[in-house]
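Every protein chain except one is present and positioned as in the full complex.
Letters A and B mark the chains in the order given here, with residues in each chain numbered from 1 onward.
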Amino acid sequence: MSLDNYLYLSAILFTIGAVGVVVRRNAIVVFMCIELMLNAANLSLVTFSRINGTLDGQVVAFFTMVVAACEVVVGLAIIVTIYRSRRSASIDDASLLKR
Amino acid sequence: MNILSFLMLLPLIGTAFIALAPKTNVLLTKQIALVTTILVALVGIYMTISFDFNAKGFQFVESREWIPAFGIKYALGVDGIALVLILMSVLLTPIVVVAGWNESEGGRWSSKVFYSLLLVLETMMIGVFASTDVFLFYVFFEAMLVPVYFLIGGFGSGDRAAAAVKFLLYSLFGGLLMLASIIGIYVMATRYGNRTFDITTLSQLHTVLTPMMENVLFLGFFIAFAIKAPLWPLHTWLPDAAKSATPGTSVLLLGVLDKVGTFGMIRYCLTLFPEASKTFTPMIITLAVISILYGAFLAIGAKDIKRLIAYTSISHFGFITMGIFAMTSQGMSGSTLYMFNHGFSTAALFLVAGFMITRRNSSTISDFGGLQRVTPIMAWSFFIAGLSSLALPGLSSFVSEFLVLVGTFTRYPVAAVIATFGIVLAALYILIPVQRALHGPTTPGNENLSDLTLREKIAIAPVIATIVVLGFYPSPLLNIINPASQTIISQQGFSDPAPTMSEGK
Partner (left out) sequence: MATNNGLVYLIALPLFGALALLLLGRKADKWGHLLATAMSAGSFAVGLIQLSQMLDREAELRPVTQKLFTWISVGSFNVDASLLLDQLSICFVLLITGVGTLIHIYSISYMSHDKDRRRFFAYLNLFIAAMLLLVLGDSYLNLYVGWEGVGLASYLLIGFWNQKPAYATASKKAFVMNRIGDMGLSFAIMIAFATLGTVSFSGVKEHSHHASEAAMTAIGVMLLVAAVGKSAQFPLQAWLGDAMAGPTPVSALIHAATMVTAGVYLIVRSNFVFDAAPTAQLLVVIVGAITLLFGAIIGMAKDDIKKALAASTMSQIGYMILASGLGPAGYAFAIMHLLTHGFFKAGMFLGAGSVMHGMNDEVNMRKYGGLRKFMPITFVTFGLGYLAIIGVPPFAGFYSKDMIIETALNAGGAKGIILGSVTLLGAAITAFYMTRVMILTFTSPKRWDDNQHPHESPALMWIPMVILSIGSVISGYLLYRGKAFKHWLEPLFEEHGEHTELLPPIVVSGLALTMVAIGVAIAVIKYQLSEIDNVAPEKVSIFTRIARRDLLQDDVNEALFMRPGQAITSALVKIDDSVVDGAVRGVGKMALGSGSALRETQTGFVRSYAVLILIGAAALIAAIWVVTT
């Protein structure tokens, strides 16, 4: 199987994630979509690593995973806090920073 | 340890003690501040005495690596001009502390903050005059804004926050231009093999700069200094700041901080960019003459006593700038002496004005009236300070003002002639408030004002004594200044114009 298919999958996953972030209002779902985008990126990194025969891509993928983990920790905490104080996980409700 | 570093360290030690003092004991804080500033003044006097009048170049030199990657050094040293200004700063600070004994109360923060800021400011004032590294100078130049900003904004009166912001933004704008020029200089210096900010080395840089480059870099410095000094039309921050600041802060602001502008013109504009200085001299002299007359007219029209003093200073700074760019030894020495004298005569005016304002709770001139009958000593102090501001012969400012005029006349007669009209306007802008505030019948509400207290007398007496003594005997200062100004003029390739008569009939 051509390695290109992994790249196509990665692109599809990324697009799904991006559309999800833009379209969905529920913070948890948006969050999951961001994770999806990160993992799409990871997939293409690993694929390129394989194509080029170097380890650089895999190393960066590990970094991405660490970042994603950190992000989940902080992000979920924020979402939970927002939910507690506002009784809603809709990101459109939390627009206090405008103007 | 080098005496200059020691001088800068002393106020910081005082600050540390103030930080340790209990918050409730305001008196102790004040005493610490007073003792510290007096010590600094004594060390400053000692330094002046041990200065070698005849030696050329910088003295009390100290140089340590600071940021080796960029060739930045912690380099200190003074010539006659810097020494005189440091002496002025360290002498004025204890006077300000004594005169403004109660200024720190009623501010936004505690007295501890006030005196800490004051002492930190003193360190920076010394540093800005003492640094011989352009980058170090820049750091002090900008850092100095911080304590002043908080002194105005936290302890001033009236619309203090707005005035403080205006002051800060004006100065930062100038500082930004200067920073750009400094980076420019650094780049050029690196390109020609000298990775350094040392002023003496950099003073050779102009030989390799293109005229265009030199002009641009010069303007970056000059605009910063013209804002600081303030030169017309960059002056509008000064009246607001002076009106809002406490009298003591105003003394330091106009007496010392503004001198950084004129000092910078001598030390940096002239030394680093001699060719550009020549190019821009006609423009600068014009601006200076405008400042002289403009400041004087606005002072005549001022209704608020603190704004009035600020406008007179704009006029005086016009004289100083004119003398500097006249490029004669009389003009240069006269300007430097003028900086010193202006410090003291403005201090006298502001301090007495402060005494008057605290008694009357108003700074509008027309609220006073007939003070000479009610508070003779205060009235006399104000009068003598005013006479010094209008440069009466026999008082210190006359010597400097006349030197500036004579020095300018030998090279730019027209400018000197126009500027001389300023002395008539000076008579008006001093005598009008004197008449309104001191003469005439006593204004209702002023009958029971108290005359100066012992503390206030102690504060004002040395200032007035300095004004009078230097009026008759300015030689000690002139002896310090003359070699330095001579050096700068000869560096520029100028010599005093010979009397025209000797060229034959």
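Convention: a contact is a pair of C-beta atoms (placed from the backbone, for glycine too) under 8 Å apart; a residue touches a chain by one contact, two chains touch by 3 or more.
All values derive from a computational prediction rather than experimental measurement.
K.L.:
Indicate each shown chain that the hidden chain touches within the full complex.
P.N.:
A, B
K.L.:
Who touches the missing chain here, B:Asn54, B:Thr210, B:Asn361 or B:Thr500?
P.N.:
Here the residue in touch with the unshown chain is B:Thr500.
K.L.:
Of the residues B:Asn25, B:Thr236, B:Ser450 or B:Gln491, I need the one that contacts the missing chain.
P.N.:
B:Thr236
K.L.:
For the chain left off this view, which of B:Phe114, B:Phe197 or B:Phe409 is in contact with it?
P.N.:
Per the contact definition at the top, the residue touching the missing chain is B:Phe409.
K.L.:
Extract the touching residues of chain B with respect to the undisplayed chain.
P.N.:
Interface with the chain not displayed, on the chain B side: 166, 169-170, 232-233, 235-237, 294, 297-298, 300-302, 328-330, 333-334, 370, 372-373, 376-377, 380, 387, 392-394, 398-399, 402-403, 405-407, 409-410, 413, 416-417, 420-421, 423-424, 427-428, 431-432, 434-435, 438-442, 472-475, 478, 482, 485-486, 496-502, 505.
K.L.:
Residue-wise, where is chain A in contact with the chain that is not depicted?
P.N.:
Its contact residues with the unshown chain are 18, 21-23, 25, 30, 91-92, 94-99.
One rule holds for everything that comes next: only the chains that are shown with their structure count from here on.
K.L.:
Would you mind pulling out the distance in Å between where the CA atoms of chain A average out and where those of chain B do?
P.N.:
Here chain A and chain B have centroids separated by 60 Å.
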